[in-house]
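Sharing a structure here in structure tokens format.
Note that one protein chain is taken out, while the other chains of the complex remain in position.
The block that comes next holds chain A.
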Amino acid sequence: MALSMLLRSSSRLSPVLMNASRISCAPVTPILANKIAINNSRQISVSPIRQSATGNHVALWQAERALSVGLLGIVPVSFLIESQASEYLLSLALVMHFHWGLEALVTDYVREELFGSLLPKVSHVLLALISAATLAGLFMMAYKDQGLAKTTRKIWAIQPAN
């Protein structure tokens, strides 16, 4: 019982330590033993240090948001004002947007814990190939004057069979 009282009071004695998320030890004055200095300092951290394995993601995130804002404008404009140039721009913007979106999907759901170490990498490569193929196909369509916006307007204009 005395031991438990001691343990309870010790936490009250150091509230600062309880709230600190990162503690670094101040360097201890080196011990000079026989004129050899021993450095006893070490950086420690109480909370986990998060480091991304693939580098700084911030620029990519900002690019994704900028592209999304751009798409908000490009899609209505390319449907209202039809031109070859807007078809190419629309195709490029759409493919980049869905590539980044599907990449997030694959990263979220095709995980190493569930599928082993090979399948996630294969999925990412497959996605890149699909995006490249789609871009090529859409550019071919735009070249033949069958761009996405024009084709969609034509779908809307199809009359019923009877």
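By definition in this document, contacts are C-beta pairs under 8 Å (C-beta built on N, C-alpha and C of every residue); 3 or more make two chains touch, one makes a residue touch a chain; residues count from 1.
Please note the rule applied: contacts and distances are computed from a predicted model.
Enquirer: Choose one: "DNA replication complex GINS protein PSF2", "tRNA-intron lyase", "Succinate dehydrogenase cytochrome b560 subunit, mitochondrial" or "Ribonuclease P/MRP protein subunit POP5". The correct choice is the protein name in UniProt for the chain not shown.
Expert: "Succinate dehydrogenase cytochrome b560 subunit, mitochondrial"
Enquirer: Where does chain A touch the missing chain, residue by residue?
Expert: Output for chain A: 1-4, 65, 68-69, 72, 75, 94-95, 98, 101-102, 105, 113, 130, 133-138, 140-141, 146, 148, 151-152, 154-156, 158, 160-162.
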